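Missing here: one protein chain of the complex. Every other protein chain is in place.
Here is subunit A:
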């Protein structure tokens, strides 16, 4: 009889069973001795013996197509499973690679997370001439483009695009001139409104040899009231330098309600050497801020301006640039 339990603790198996003797009949009796197998081999062997035992018990013929099929089907099934697993891994890798351009497309269409809109190539090429004419060096041009890309300047405000009339702007976000003017004319301060302290903060880019400070530390404004504030900029170097300013409002949610009527940001300002100039900001806080529950307890708002250098003029070019400035102003 087949004795399945003949495996000794040392994993040596005595080939005493008749089945095994028949299966390994090609080997001589001398070789039918104790053979040392590894654990996995012993396990595989034991499994096969078990299958065969039950097959014989149920009367199925040995070495028929069925048994060989079932023997091979284990291998087949293993191969199948392995190929499924490999396909899953490759599929996941492919999805990872595909996700990058897909996410980019998603961000471009929806503007999720503050993605800026892209300019299409023909418009960019049209502006190329204007860019070259503006006389900026290639390096400063590249820096300028990078600056614009990094900051959140709305596309209407880029220098070179149509100034003043926001009705031809790219998005529907800005009011047309008439709407804005009408809103401003009908603007009323909130009755018994709380005074919001607008604090001013200024930073100068590292390269820029200007001193740029607010002329007053803060101004207390009621929402709906138009207010004026000043910054003073001094060019401390001996060359005429052009700078551009960007601004930020903190807390960020107040930025929705902080409207500027006129200021000095996003456009190049050129200071002659040693010149001091006052830059005003004319702004108001939208009365709708009173309806915002998240901003109910906001009493301090910080408006911070940062000045960056865009170009430095050499002495020889001064006359030409001044002529251009006069024409542009």
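Keep in mind that, in the parts below, a contact is a pair of C-beta atoms (placed from the backbone, for glycine too) under 8 Å apart; a residue touches a chain by one contact, two chains touch by 3 or more; residues count from 1.
Please note the rule applied: contacts and distances are computed from a predicted model.
Going by its UniProt record, the hidden chain of the complex is named "Cytochrome c oxidase assembly protein Cox19-like protein" among "DNA-directed RNA polymerase subunit", "Protein odr-4 homolog", "Cytochrome c oxidase assembly protein Cox19-like protein" or "Parkin coregulated". Within the complete assembly, A:261 is the residue of A:45, A:213 or A:261 that touches the hidden chain. Contact with the omitted chain, checked across A:37, A:56, A:180 or A:213, is made by A:180. Counting the whole complex, the residues of subunit A in touch with the unshown chain are 113-114, 150-154, 156-157, 163-164, 166, 174-175, 177, 180-181, 184-185, 187-189, 191-195, 197, 215-222, 224-228, 230, 246-253, 255-256, 259-267, 269-272, 275-280, 282, 284, 293, 297, 299, 304, 306, 329.
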